[in-house]
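Removed from the display is one protein chain of the complex; every other protein chain stays in position.
Here is chain A:
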């Protein structure tokens, strides 16, 4: 610690300790939770906040798309069946945009059959969470897509 205090600011920024603190404490990853169920959004928000995510919410695919265009999050936790615009339609619409940085897409749905999972992968989803889920499942999937 004493050694760290003797470093100049640019040198301090290069240290492992600083980078770790920046990544884990200062820089919060953002997640857009898209689900028409308020309860699911609350559960997901609670878990994600304990994982130090900044959380935004959307009730359907259309709201989610507007939110992504306004400010793309690092990751979208996406329900399948929703009014106005489904998760799959959102995903297709997102791919049609010219966002400079595409968020990672993690489906989170009760559609747990192999056909749905394969369809999601083919449509470009990065991961898939089968409901019901718990903290460990969500944490594990976020690690797999490199957003943790």
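Throughout what follows, contacts are C-beta pairs under 8 Å (C-beta built on N, C-alpha and C of every residue); 3 or more make two chains touch, one makes a residue touch a chain; residues count from 1.
Just so we're on the same page, contacts and distances are computed from a predicted model.
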Worksheet entry | Which of "Chemotaxis protein methyltransferase CheR", "ABC transporter permease", "Anti-sigma regulatory factor" or "4Fe-4S dicluster domain-containing protein" matches, in UniProt, the chain that is not displayed | "Chemotaxis protein methyltransferase CheR"
Practice prompt. Consider the whole complex, including the chain that is not shown, and state which of A:43, A:58 or A:129 touches that chain.
Written response: A:129
Worksheet item: Please identify, in ascending order, the residues of chain A that touch the omitted chain?
Response: 112-114, 117-118, 120-121, 125, 127-130, 133-134, 136-137, 140-141, 143-144
